[in-house]
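The complex appears here without one of its protein chains, the remainder shown in place.
Then we have chain A:
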Amino acid sequence: MFKKLLLELPAVLLTILFTYASISKLLQYKTFRFQLDQSPFTTGYSGIIAWSIPAIELINTALLMFPATRLKGFYLSYGLMFLFTVYIYAILHYSYFIPCSCGGILSKMNWEQHLVFNIIFTLIALTGIFTFRFKTKV
């Protein structure tokens, strides 16, 4: 029982994260769009990104919720979390100026804390990929 719960944990954590992240971005759409406008990497594409990121996060939440699509959800989670991690690393190391942070609870973190947070969730997504087991038909 405990082992089963442990195996479900990556999906649960990632579902909570992406549900929260997508809804907070949509609820604070203007702030999120403003922050994307401020970013040296996304300023030219902020209109598309402001909608597509929460949309992809919601799709990912749906994929993670159902066992049949969960592995795809883990792959997408890994892709997104790794992308966000590399983005923050690039902001810290290759940007001429650092824009403000994101909204919601995550806004309490600075960029370095955010980087660590993203690395942890990238590892959780990887754990999900490599521990996920399809149910076999009896």
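Rule of thumb we're sticking to: contacts are C-beta pairs under 8 Å (C-beta built on N, C-alpha and C of every residue); 3 or more make two chains touch, one makes a residue touch a chain; residues count from 1.
Here, contacts and distances are computed from a predicted model.
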Name of the absent chain as recorded in UniProt (options "Transporter", "TolB-like 6-blade propeller-like", "Chemotaxis protein CheW" or "Zinc import ATP-binding protein ZnuC"): "TolB-like 6-blade propeller-like"
Residue among A:Ile16, A:Ile48, A:Val86 or A:Ile120 that touches the chain left out of view: A:Val86
Hidden partner interface residues of chain A, rising order: 31, 34, 37, 40-44, 46, 71, 75, 78-79, 82-83, 86-87, 90, 92-98, 100, 112, 126, 129-130
